[in-house]
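The other protein chains are all here in position, but one chain of the complex has been omitted.
Per-chain numbering from 1; labels A and B assigned in written order.
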Amino acid sequence: MKVINALSKLCINLTWAARIGLFSLCIFALAAIFAPIVSPYDPHAIVGDVWEPLSASFWLGTDQLGRDLLSRLIHGARNTFFIAGAATLLSFFMGTFLGFLAAVSGGKADQLLSRLNDLMMAIPTLIFALVVLSVLPANMIVLILVMGVLDSTRVFRLSRAVAVDIVVMDFVESARLRGEKTLWIIFREILPNALSPLFAEFGLRFAFAVLFLSTLSFLGLGIQPPDADWGSMVKENKDGIVFGIPAALIPAAAIAILTISINLVVDSILSRTSSLKGGR
Amino acid sequence: MATQHQTLGQLVVRRLLLGVVLLLLISLIIFAGTELLPGDVAQSILGQSATPEAVRNLRLEMGLDRPAAERYLSWLSNILQGDLGTSLSSGRDIGDMIGDRLGNTLFLASSAAIIAVPLAVFLGLIAVLHRNGIVDKIISISTISMISLPEFFIGYLLILLVAVQLNWLPSSSIVYNSMSFAERLQAIALPCITLTLVCLAHMMRMTRAAILNVMSSAYIETAQLKGLSPFRVIFHHAFPNAISPIITVIVLNLAYLVVGVVVVEIIYVYPGMGQLLVDHVTNRDVPVVQAVGLIFAAIYILLNMFADIMAIVANPRLRHPK
Partner (left out) sequence: MSDSHFLQVSNLEVSASINMPGDKRKKIILVDNISFNLQRGEVIGLIGESGAGKSTIGLAALAFARSGCGITGGSIKINGLDILSLSDREKNKIRGTQVAYVAQSAAAAFNPAHRIGDQVIEVAIQHKLMSKKQALSYANDLYAKLGLPDPENFGRRYPHQVSGGQLQRAMTVMALCAKPDLIIFDEPTTALDVTTQIEVLATIKNAIKDTGVAALYITHDLAVVAQVSDFIMVLRQGKMIEFGTTDAIINHAQQKYTQELVSIRVAEKIEQAQPSVRPLLEINHIDAAYDGSNKVLEDVTLHLHAGQTLSIVGESGSGKSTLARVITGLLSPLQGNIVFQGVELSAELKNRDIEQLRELQMIYQMADVAMNPRHTIGQIIGRPIEFYHGIKGAQQRRETIELLDQIELGEKYIDRYPAELSGGQKQRVCIARALAAKPSLIICDEVTSALDPLVADGILQLLMSLQKEHNYAYLFITHDLATVKAISDSIAVMYQGSLVRFGQKSAVLSPPFDDYTQMLLSSVPEMELGWLERILASRKMQSADH
């Protein structure tokens, strides 16, 4: 009940831009969940000519082999959502736990974790990922692990910063003086007060993971054929662009709409609090 | 406060030393990232179907039989002497392969930075001047959208419109040594615009936040209550204090530039470091990946260090100690 109340309250408070964002997110999510039911064709079947334009039978046209773009888009959404979602969850579990631990422990433990994190962040994520992917096999598990671990550095930084602000509050000192254990302080005193910035950050990190996965796939280092996600669909169809065939722009636009939607919702939740945190 | 007692010079030297240490550590991480990961590098280069014989030969060729620490030290000392090693796939000297490409990438990235940084600061100031007004809202919504766009969407859209439909500029950015400067500029126009758009929005949003943060200080209210013009309040009272945070913001966003340049080079088939890196990741040519990755990381770290030093110098408390 509480959750439903909170959600309905949230919807009332949203701006019109955020409502549009929320609506399109729901459409994307439903399409991914019910992919086999809603997609008009088999995503791997060649059903038409190469790069057919938009038509009544192929709503979004066909790709470089004559497969239905809409069906591939709907099935590709599953890969995009699953890998980006799993990587974000991984980065959150790792990042927030270590971030809170660093903030609560303070002293040397905090120094060690923070400096290590700074070191990881001193290399741009994509460069780091490319270096690592040059020796690791390209499969889903590796992708999720690499993206999750690299992204957890950003989550670590935010959650540590949030927690450090909370740790200096007298109510945490009061719990310490009472004799409470570290885990109790993390989960009962800090976590409830850190939820809203973390929730917003989750949205931003998920949007970033979608972009990152798409970029890797676009570079040929993410999802490998015959599987497809939106990024690899851009790669498959990019050769058409110079002939004026916009097929590659359709999955690219899908990525854009998804990430814009997430950002609109998150921005509305954060409303006017801007932060300097984040970054690649 | 321990830092308060240090002089400006000491702080700058400290930061320089830190930069050197960071570079060494990064070289270690990059080496470890490719050498110590689960699985054998030789095996993964040749694939699962390779004969044990071939794997063994490659291991010997790469010197994988020696301990990791020894290989790291010889790799590092070679790099410090200017020897980046040889490519596994082509057998060419990596230094030669990088040659012009490094210059090309730096040319593209710095052109984009020269346009994007002043533009971002200017737009950020405009947004602050009209904060909560319609101009601010428009800038805000459009930057949110820009942040969300993947580089290849902007890139291919520009190719489709500007190169294919309007035929104003070439769709791929081929550069060669005999090109004049003007020709070079024309060749990189589209990738440069794409790169600018990619990092502009981030920079502008953060600049706006940094200035707004300064604008909420008590001394800004004091300046307003002195009856000073809005122009003087912003440029004389807010801006000097916003310089350090703005520099920090710009550096944070140089990471977007570094990442963006890799993708943009692929889109426009531009002969730079990014393309080299991606090609050799696909080939699993580890020595090339290590060398190029290290160069990218080093450039990013040096930029960061430069900006931190600028921010230290811009701080009035440190410039005028007690």
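In this text, contacts are C-beta pairs under 8 Å (C-beta built on N, C-alpha and C of every residue); 3 or more make two chains touch, one makes a residue touch a chain.
In this text, all values refer to a predicted model and were calculated from it rather than measured experimentally.
Asker: Can you tell me which of B:S90, B:S142 or B:T222 touches the chain that was removed from the display?
Answerer: B:T222
Asker: Which residue among B:R101, B:R205, B:H237 or B:R284 touches the omitted chain?
Answerer: Per the contact definition at the top, the residue touching the missing chain is B:H237.
Asker: Pick from A:P40, A:P192 or A:G244: which residue touches the chain that isn't shown?
Answerer: A:P192
Asker: Of the residues in chain A, which ones touch the absent chain?
Answerer: 9, 12-13, 169-171, 173-174, 176-180, 188-189, 192-193
Asker: Can you list, in ascending order, the chain B residues touching the missing chain?
Answerer: Where chain B meets the chain not shown: residues 2, 217-219, 221-229, 232, 236-237, 240-241, 316-317, 320, 322.
Keep this in mind: only the chains that are shown with their structure count from here on.
Asker: Give, as an integer number of Å, the spacing between the C-alpha centres of chain B and chain A.
Answerer: Taking the average C-alpha coordinate of chain A and of chain B, the gap between them is 22 Å.
Asker: Which of the residues in chain A come into contact with chain B in the complex?
Answerer: It is residues 17, 119-120, 122-128, 130-137, 207, 211, 214-215, 218-221, 231, 234, 238, 241-244, 246, 248-249, 252-253, 255-256, 259-260, 262-264, 267, 274-276, 279-280 of chain A that touch chain B.
Asker: Can you tell me which positions in chain B touch chain A when the two form their complex?
Answerer: So the residues of chain B touching chain A come out as 22, 25-26, 29-30, 33-34, 37, 39, 41, 44, 140-141, 144-145, 147-153, 156-157, 159-160, 163-165, 171-172, 202, 205-206, 208-210, 212, 245, 248-249, 252-253, 255-256, 258-259, 262-263, 266-267, 277-278, 280-282, 284-286, 289-290, 293, 296-297, 300-301, 304.
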